[in-house]
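The complex appears here without one of its protein chains, the remainder shown in place.
Our next item is chain A:
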Amino acid sequence: MIKYDYRNIGILMIGGSAGSLKVLFDLLPDLDEDLGFPIIIVVHRKAAADSQLESVFEKHTKLKVLEIEDKMSLEPNTIYLAPADYHVLLETPTELALDYSEKLHYSRPSIDVTFQSGAEMFGERVVAMLLSGANHDGAQGLKYIQSVGGLVIIQDPETAEVDFMPREAIAKVTADCIIKPTEMAKFINKLAKTANNK
């Protein structure tokens, strides 16, 4: 059911909304420390600055966690969190940029915006994963990733606390893999091992 792939992975991007934090907190502790690529996480949250999220994530992973600041450089084996109220873009393959433009799907950060930017920067070297949520965001971004040959992974809606977002995505793209939260960490670790990053 899960197919593994031998591409050199440039970046893993994870998007989620309602019900996605629990999935992340379950999968992050099991991720290998030497994945060989950076991870960007875009989770919808309230604009009111709860910068606590960075320290909460730190408790759940061996990887370094950073909340994204303007023009931050991208390093492998590091988790980059989208800050509240900014869209996250890739300026170059190794530099992030922020953008305060209009909300998309009532969201800023928008998952679509980051997925599209990652797809443009890395093409088929992108892996994108969409989790639980109650919003249209992410589906179009996955479609874009698929169009450049990137890998599309969607949380199994049966396992999602809110299944609207993964169902929307499944209706729009043919996922390379529909996956349960319990299998996610193993899948990512295996992808990293079979990739040519190291």
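FYI, a contact is a pair of C-beta atoms (placed from the backbone, for glycine too) under 8 Å apart; a residue touches a chain by one contact, two chains touch by 3 or more; residues count from 1.
Basically, contacts and distances are computed from a predicted model.
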Given the choices "Phenylalanine--tRNA ligase alpha subunit", "ABC transporter permease", "Chemotaxis protein CheR" or "Molybdopterin-dependent oxidoreductase", state the protein name listed in UniProt for the chain not shown.
"Chemotaxis protein CheR"
Candidates A:Tyr86, A:Phe122 or A:Phe187 - the one touching the absent chain
A:Tyr86
Consider the whole complex, including the chain that is not shown, and state which of A:Glu33, A:Glu102 or A:Glu158 touches that chain.
A:Glu102
Touch residues of chain A, complete complex, unshown partner:
49, 68-71, 83, 85-86, 89-91, 97-102, 104, 112-113, 116-117, 120, 140-141, 144
